[in-house]
Each structure stands twice: as structure tokens, then as C-alpha cells.
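Showing just some of the chains, left in place.
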Amino acid sequence: MAKKVITFGEVMMRLSPPGYSKFAQATSFELAYGGGEANVAISLAYLGMKAAHVTRFPDNALGKAATQFLRKHWLSTEHVFYGGDMLGKYFLEKGAVHRPSEVIYEREGSSFSLIAPGMVDWEAVLKDADWFHWTGITPAISEGAAMCCLEGIKTANRMGVKVSGDINSRKNMWKFGKSMQEVMPELVQNCDVVISSSRGIREIFGLGKAGDRFRTLAEQLMYTFPRIEKVVGKTRKSISASHQQIHGKMWDGEKYVKTERLNITHVIDRVGTGDAFAAGLIYGLLHYGDIEALKFASAACALKHTLPGDANMVSLENVLSLMQGDTSGAIRR
Amino acid sequence: MAKKVITFGEVMMRLSPPGYSKFAQATSFELAYGGGEANVAISLAYLGMKAAHVTRFPDNALGKAATQFLRKHWLSTEHVFYGGDMLGKYFLEKGAVHRPSEVIYEREGSSFSLIAPGMVDWEAVLKDADWFHWTGITPAISEGAAMCCLEGIKTANRMGVKVSGDINSRKNMWKFGKSMQEVMPELVQNCDVVISSSRGIREIFGLGKAGDRFRTLAEQLMYTFPRIEKVVGKTRKSISASHQQIHGKMWDGEKYVKTERLNITHVIDRVGTGDAFAAGLIYGLLHYGDIEALKFASAACALKHTLPGDANMVSLENVLSLMQGDTSGAIRR
Amino acid sequence: MAKKVITFGEVMMRLSPPGYSKFAQATSFELAYGGGEANVAISLAYLGMKAAHVTRFPDNALGKAATQFLRKHWLSTEHVFYGGDMLGKYFLEKGAVHRPSEVIYEREGSSFSLIAPGMVDWEAVLKDADWFHWTGITPAISEGAAMCCLEGIKTANRMGVKVSGDINSRKNMWKFGKSMQEVMPELVQNCDVVISSSRGIREIFGLGKAGDRFRTLAEQLMYTFPRIEKVVGKTRKSISASHQQIHGKMWDGEKYVKTERLNITHVIDRVGTGDAFAAGLIYGLLHYGDIEALKFASAACALKHTLPGDANMVSLENVLSLMQGDTSGAIRR
Amino acid sequence: MAKKVITFGEVMMRLSPPGYSKFAQATSFELAYGGGEANVAISLAYLGMKAAHVTRFPDNALGKAATQFLRKHWLSTEHVFYGGDMLGKYFLEKGAVHRPSEVIYEREGSSFSLIAPGMVDWEAVLKDADWFHWTGITPAISEGAAMCCLEGIKTANRMGVKVSGDINSRKNMWKFGKSMQEVMPELVQNCDVVISSSRGIREIFGLGKAGDRFRTLAEQLMYTFPRIEKVVGKTRKSISASHQQIHGKMWDGEKYVKTERLNITHVIDRVGTGDAFAAGLIYGLLHYGDIEALKFASAACALKHTLPGDANMVSLENVLSLMQGDTSGAIRR
């Protein structure tokens, strides 16, 4: 039977000018919905898992439409709840070559940011779940979100549900009064799998020193938080906005593995590729061994670059095929 | 030389599903910008007047795009200023026949709502102006907006610039702690021309009684606030979302005039038709006698119903032609 | 707790040229999915009921996309199953005024038409259900579809689930070898509520005679099939493709009721208005008395004419408002 | 065997903002091609006749695309020829209700306007033809166009091909140095059927006097030009840009006939409706008696109002159905 994942976090309305137009040129916006954790859930649903996302939307037609987007993309939405007045938003202007994509967030005061401890019945949510995933964006949004997230993690621990956290260091997101250094350790120490960049480990936890490489930092992180079983990272080389290279890396306490570089020569949409990596990793760890899991994660990540929107909607077959080395993209009839 | 009007108020990003789609069906939004007062300024600019709008936008690409929209539609934007983080928004789902259009606002915490007294150099703004126009929406947004608006009105009074206010009674908009009954009188007493519904006069100022008609209420309003020279209204009959009838009415302290009913049998976009009326009235009062002004206002209002978007972009020639009784809409080559 | 409805029938891909373009002008098709019974389920879901639809799609990305459409519009899709190679289709060219809309079907050999008895576990499907709805289109599609439908009806009877059938007389749809006169009686005799036109009752069951009115025919139908509690109809006057008038009528064995005429002066999309009526009737009968139910059905039907697509996505509030006589379509903010 | 019609005249690129947008709002144009005479040919081709259009386009990709448009809509394009540098153009802003549609022409110096006598091999063109149709727009474009048109008419006369001319009085189109009063008589005197308004007959030929009705003027026209067998007109009442009423009228030298008024309550595109009338008339005269021909023409004209674009693409069945009184526009499946 299909395994089940639970994710928790804000889902934003995504508004983007068509094609490569600048904000100044737009007379319409393409409309989608996305958020790091829901992107993971959707990706896993397309791969064949059961997936439910926990979030909060305003109780109006926009909040309903956001829920409908999640339902359409196969999520269970029974744990979506409603309140507050504003749907978080982000505006995306797509770049190319040397011109960067630009993102403008409008999420202050959103329905999700006003979430408070006790609003989610985590035991009900996590019943029958195999995995719980959160990201470092959630605790940055508000103290309530951070506390709610911690509730979820601890309940998962208690119920024997594996926990993964995808943490990154975006200092300028932390505006509610506490710093990431204060908040993150308690969340991370209860995780089984941590996805982070080297910089993340250094800046959030004050571990390592300037020149330290990922493996060293991962070792220190696992030493600090003994529950962690694997520390996973992704190296991205941005040759240009249109050309990216990625590979995965993992330290499991004993061995360090790295995947081969995947060369994404014609990027369609770079947003959500990290979430595709996280989803691939979760799928991989639940279904394959460590090395295969990392390869699976890297292939999923590479494929997401070729899809418009936040979520990775490729099939299991697509990921397996690339993971096994078929980079040809040859047409299927 | 062309006369010059100054308007002051919030401009929102307007996002609407294409055609008659419901929010639940949208995968894109048509994008425009609008707000009651800027709509008036744009309408007047298309009629040939000089027009400048005073507002505040976030200092990012979205705020710039909003400014560019105003510039495109002929406004002077030298008095637009920047600050805050969020552009006010409204979402419009267009109805038809028995199905109402639905509007969802997201303007709490917007850049404009955080405006404060002293931010606008009203003397510079009103230099060379012939008219200053505000609406009852502005003081409802925030105390800062209300105070800023009052500053503008008083400066206009001092500089000999005529002032018109288009007030209406939307109780549920007033959330910042003061009621419309507390705030509006001081603003209205300094106006030369007031546009209001009967209900507005009753509810805001506590004048008249249940069965009183517009003329009676207008008389009482002018008695209460002696500066007011004219009280103007518009009667709308909503046969359905697709079929509207309107006529104008005016009390100037001595005589009561009414225009003939205009029958808008195929509504394209009902939003901004009140602003088109106000703009038509201002244009009319600046260029014609009272009765013609009212006819002009009504014709402008009727024409706006046939245009997508918030603003009335019809030409002077279009308005004059309808005002003179040509309802044929016969093609022009 | 929300009541639950089960529907059964084919869902087709709907392809239509944009706006009022002819097929000969199209360079793109607007894409949606619809079918009489699923339309009923979606309408009921938007009104707040639980709704699940039973159907069969090809096991490919198109079948999945059809399922996703149903999920998006709030249906439970756990009873959708997969097999066969072709998704049924209909092409819709929208007419106006004197120009009729034209529909081209391509449903022969579709996945649904190849359905066979035993494929649906009706007991599981109907568990916890309050209502089962089918239409006369389903038994016309294929003998397998007719038999499957009968299974469903009988199981519903056995499990105490109310059954409604919306039957109509489309002789040219019956191509699989049996006539509607042979097949329909067994299906209808197990229904609690029947929706039909006068012509349907005459042609399918050979009841009544040329000049007989609806009430007389309904009486005879109930006399013939004593299980039936109510026979319901809808009178449509097609003034033009753009202007329709409708009212409802019902015979419950004792009294004949009729609703007032609703005047839909600007039709947006006439497809699925009969299904909106059926859905309104089911909702009404489950929540109100007979007369209110019929009024509710008529209001729902009228509102559907103003919405693009097959399904009625208006809110309970919208229907109640029109049912209570507010035809103004006045904008809601 | 299908009858064959030949038409001659300029075909312009038609550029129009989407929906009801103003030129000032457009960021794209819908693209089609049209011209009075080609519109007639296309309409007749959709009714089942053979039709070829004679025109001149620039010898570039735009001229080719215009030809491809004609081919797509069933015309024979073997007599399209190439030269000059510019494709004639018209920009169409669609009006509604009291707001008129606006047309801006750019046809001075177009490839067609530079046409010269001798360029068309009229004998080859008119071989096997049953009918030749021209309009009064062609001789207004340039002296070359007028002379070419006269060549065509005279050749048709010589070859026994019936000739119809749809003349109207657009004084401001005549810019090349001759007036319509100088040029038109020679063209009209060789016609078998003339379509004109009363005003056209009065202004172009100086016939009749102020109050004269159509029948009187038609009599005088036929008296002046004895070859003419029928003079046909169309009365249009423009209730608004969105609501038109039309009926046909004909004088055949002996009797005066008039069709019943057709009420087009929801106009989609008014352009080309006169051409649809002319096409309907030609079809009618070739296949039915006079009265039926006029009814057919009126029905065709009414139907064109419901179609976007210049040409009438409705089927014979559609026209016959309306001509026989079915105004219901009831959906066809």
C-alpha cells in the first residue's frame, strides 16, 4: 500500500507575467499556488504516495481556490483550515541567461502567519502517516508558525513518524522578533533527516568554520543532534538563469555519497527545484537504499527545472528513467 | 488652456478571472489598477483635462508598475510617492444576469493605508489646480488617510481650489477605530460639491428620516454645511447584473434637476461607473451649466458600463454625442 | 452533517472554440470536462454536500486529468476506475441569438461505454450515501452502462438510498441494439423521484396522448410505477440562444406546483442547465419542503446559464438569494 | 453542380483589440482579413457555392498569409496576384450599447490601390462563372481600381455572367480626384442587380427628392439604367451597438416586397453584415424565387451579427432554418 506523507506550511498565490515579460509589461498574471512544503507533498503524490498538506487559508473564494488547487494535484485537503483575511502571495518575474528571476513576497499578515499553537490536531493529522516534512521557511514566518511546527515535529516523534526538515539560511525572512539561531535548534534536534546547505549549517547552528566542506559540517551537525540519521545537500551551479547544474550529496554518519552532475541546459522554471529534491529524497529513502535515494532526489530535482509551476508533476517512470542514466529526453508515443 | 484636477486616494491592483469565469475556474488573472479617485482623474484626462493623482505605493516593481499604469492613462505621477511593503488589491469576479459580481479586497496594511499627515506637500500638489476630488473610501482606510485627506481639502480651500467629495455609506469598511459619523463631517463641511446617495446622507450625517427623498436630504445637508453649493446623486436600477438603468439628480440650493433614464442593456463592466459619473460631473461643472453638467455626468456614467476596467476611457466626443441623445451606438469609420 | 450524494455516468472532455468563434475559426480549444451526472455532483458539492462520482476513464494522462478536474471541483474520486483507451469527448461551438450552439459528440468506444456489470462495487459506493442520481443518457450509451446503472439503482433501493433519475427522450442516442422503450422502464420503476419532460413520458413509456399536459402525464407515470413519489419537470422557452426563460413544475401525487418564470436575458453558457436544475432539486428535497425545493431548483438552473462550463459553481447563498426573489445581480463587496 | 461566383476588391488585414477593449488598452490584436467583396465570396462558399476572389497583395509573407486566409475559407485564390509593398489595413475597436465601434483605415498606397487596367485577365477569371459581384468601395479606392472594376463588369456582360453591385454613399472615401457621381453611373448601368440604400440612390445619381421612399427611388434608378432587373435594400435600425433590427426590401420593376423585421438582441460583430446580406441575396436569386431570395438575404444578414470576423460562415441549414421562422437558436446536438 502506498506510503503517506504529511507536510505543513504556507501555500501562496503565485502570480507571474506570461513568458519572459517584466512586471512592467504584464497585463495579465499566470496564476498558480505554491509553497515549499506543499510542493513536496504534490511531488510525492504524483510519484504515487498518499499526501496531505496542513495549512490555513482565508475563508473566502480565494482560500477555497487555493484548496482546490491542492486537491486537483492529488493532495488530501481534509486538514486545511480557514481563518484570517489574506492569502500569502508571491510575484515571480522569470529571468533568462544573465537576467535573474525576481520574486516579490507579500505574506505579512497572511492567514497562515496568524496560525497559533493548538489550532492543528496533530494526532489526527499524523495518524497512519509514514513521514512528516517541514522546511525552515515555516518557523521564519511567525512565532505561531514556529510553535505549531514544533508541535507537529514532537507529535511525529511520539507517534513514530519519520521527520525531515529542509532548512536554509534566509536571514532576511526572520522578522517576528526571534532569530533563526534561537528557534531552529529545537526544531532540528527532533529530525531524522536534515536537508541543508553548508552555509545553512554554519550560519544557523554556528558549527564549523569558514573553509569547512559539507561532509565535515554534516558530521558536526549529527554530533550536535544525535537523532539525525542523514544530512543531505544539493550543489547547484548557476551557469546562468537558463542553465543550471546540480548534484546531490549525503552523509549518513558513516559514508559520504555524491551523485553525478546533471546538466539542465534549458531551464523552464527554476522555482521549486529544491522541493523536488526533498520530495525525491523522501520517496527514495522510503523505497530504496541511500545511494539510490540520492540519485532519485537528484533526478527529480533536475526534471523539475523543465516544468512550469512550483510543483514537480513528473511520473515515477520519468524519474527512474533519468536516474538510470537516460538523459536523451526522447519522445514517448 | 486645459483645466487641471488633483485626486487623492488608494490605487489597487485589480485581478480578475477572464470573461465570466468564477474564481474557482481561473488559471490566470487579467491585471489592471484602479481606485475611485484615480478612476476620476483618468476619466478626466481622457476628456482632455490635466490630471494628477496623489498616492503611495510600495517601492518595488509592483509599485512602479502601478505608477506606469497611471502614466499610460495620461496622469501626471509626479506626486506619487513610495513606501511600505504591500500594494492594495482587489479581486473581481464578474457576474451576469442574476449572478452578482463578487469583490474581495485585500487592502489592510497596504502602503497607502500607512500614509501619515505631513507626507504630502499639498501646496505643491495643488499649485495651478482647478479642482480637488476625494471620495469617502479614503478616510475609511486608516486614520492617517483620513487626516491626509483633510489636509488636502483644507489646503484646497485656502488656495481657492474647488473641492468635491463622493461620499457613500459603507459601514463595514470602517475598521480603524473611528466611525464614519465621527470622521466625515469635518471633511464634508469643506466641500463645494458633494456626491452622495440618499442613504449616505441619512446614515453618515443622521439627517432626514426614513421616507425622505433625495431633494429633501440634499437641502438638509446644504443647510448643515453651508459651503456646499451642490448635492448630486445618481439613481441606479439594477434590473440584473447585465442590465442597468441610471439617471442623475442634483440640488443646487434653488432648483432640483434630473436627467432622463439611460438604459444600459448589455453591461460589460459595472465597476467604476460611479467614478465616471463623478468625473463627468466635474468636467461638466467646469465647462457647462448645471443641467448640462448633470447630463454629461449621466452620459459618461452610462458609457463606462460598456468598457472593461475601472476607468472611463471614452472621448469627449462620445460623451457629447450620447448626452445629445444619440443612443444608437452606430459604428464610426 | 453534510448529506452525501452518489452519481454515475460518463464524463467527457469538453473542447470549445474561444468566445463565439466557429469551429472553422478555432486555433485553440478551451478545455473542461463534463457529463450530466457529474455536473449534478459538482453542483451539489458547491452547495455544501458531500459528493462522489462513479465513472471509468482510460488509464493515461488524459484520464488522470479528467479525474483531477473532478477532484478540483470537490468531488470524491475514490470510485473512479480506469480501463479502455479513449476518453469520451464533445465539441461545443457556442451560438448566439438566432445561431444555435452546435455539439459534436465522440463517445463511441469510450472507456465508459465499455463498462460492464460487476465492475462497480455498489455496496461500497453507496455506503453512507443519502441519494443516488442517474440520467437517461447512461443507459443509452451501451448495454453494459445500462446494466451497471440498474445494479446501482437496485443496490440503492436495497440500502435505503433515495434514487432520482433525470430521463429524456433522445432517440438518436440509442445505438447499441436496444430501444429506450425496452430499457428504461426497469430503471425508472425503482426511482423515488423522476425528472422528465412531457415528451419524455409520452415517448419512452407510451403514456398519455398528444394534447396531454405535464400533470396528467406525471399522474399516469406515478400510477404505472408506484414507487415514484414525485415527477418533476422544467419548461424552457428559448426566445433565442442568448435569451432563455425557465420555470419548474412538480406533481407529487397530490398537488401540482409551478414556480414563477425566470428570465435569463444574457445567456453565458446554456450547457448543463438541466443538470443544475436536477442538483437544485436534490438539494431542495433533502433540505426544504417540496415547493421550496422546486424554487431552489429553478433558481439554480437560472444561475447556471450565467456560468461558463458544464457545472454549476454558484454558492448556496447565491441560490437562496435568487430563490427569495432578488433578481438584481447587484455587486457584492 | 454548384454555381460559381467571382468577386473583386481589396482585402485588408483586420486588427482588433480583444473583447471590448479600447485601442488604448490593447497589448495584442486579433488578426483576420476582410473586405466587402471577399466577404461575399466567403459567405457564398460556406453556403456551398464555388467562389473565387480577384485581388492584389504585396509579394511578401503578409500577402501570402492573406491569401491563405481566403483559401482556408474555401475560396479559389488562383486569381490573386502580387505586387506593391503594403497590405491595406483596418483597425476595429468594438463598441457596445451606446459606445460606437470605431474603425481606422490605413489603405492609401496599398497594393490593391495601385492596381491598373489590364492587370486582370477577366476572360480567364470569368470563365464558367455564374455571377460577378462588386461593391462601391472598389471604385473609390483609386482610378485604377475603378477602371479594373469596369473592365470586369463589361467582360461579365459580354460573357453572359450576371452582375451585382452593392453601392453605398461614402463620400469621404473618394480621394483620388474623381467624385462618385462621375464614376459610378458607368459601373452601375451594366449591372443586373443593384443593392443600395435610398440615400445612395439619391446622392450618387441625383435621383428622387428629399422625402422619396425606397420604392420610388428604385423605380427611378431602373428607369435610368434599364439593364437593372432588381434594386434591393436593407433597413437597419440601430437601437444600440448591441441591438440591431434589420429587414430587406426589393423592387423588381413590378412589385415591391419587404421581409419581416429580424431582431438581433445581442450583437457579436456587426462588421460584414451588409456583405452577408448581399451574399444571401445572390444565393437566393440563383436558387429561389425573388421573395425567398430576399428572406434568405435577411436571415443571412441577421446571422452574421452573431459571428466574430468579417465573413458569414454559417451553413445553408442555419440560414434556411431562420428564414423559415425558427428564431429560437435552440442547441443542436
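Things to note:
Going in written order, the chains are labelled A, B, C and D, and every chain counts its residues from 1.
Basically, a residue touches a chain if its C-beta (ideal position, glycine included) is under 8 Å from a C-beta of that chain, and two chains touch if they have at least 3 such contacts.
The shown structure was predicted, so the numbers you read here are calculated from the model rather than taken from an experiment.
This structure file shows 4 copies of a single chain, while the whole complex it describes contains 6 copies.
Basically, only the chains that are shown with their structure count from here on.
Between subunit B and subunit D, the least number of touching-chain steps is 1. Subunit C is reached from subunit B by a rotation of 120°, derived from superposing Cα atoms (nearest 5). Averaged C-alpha coordinates give centres for subunit A and subunit C that are 42 Å from one another. For this pair, subunit C with subunit D, the centres built from the Cα atoms lie 45 Å apart. Mean C-alpha positions place subunit A and subunit D at a centre distance of 62 Å.
Shared interface positions of subunit C, defined as residues touching 2 or more other chains, are 72-73, 266.
On the side of subunit B, the complex with subunit A involves touching residues 15, 22-24, 26-32, 60-62, 64-65, 68, 85-87, 91, 93, 102, 104, 106, 108-109. Residues 72-73, 262, 264-266, 268, 299, 302-303, 305-309, 313-314, 318, 322, 326-333 of subunit D are the ones touching subunit C in the complex.
Only residues 19-22, 24-25, 95-103, 105, 170, 238-243, 266, 270-271 of subunit D touch subunit B when the two sit together in their complex.
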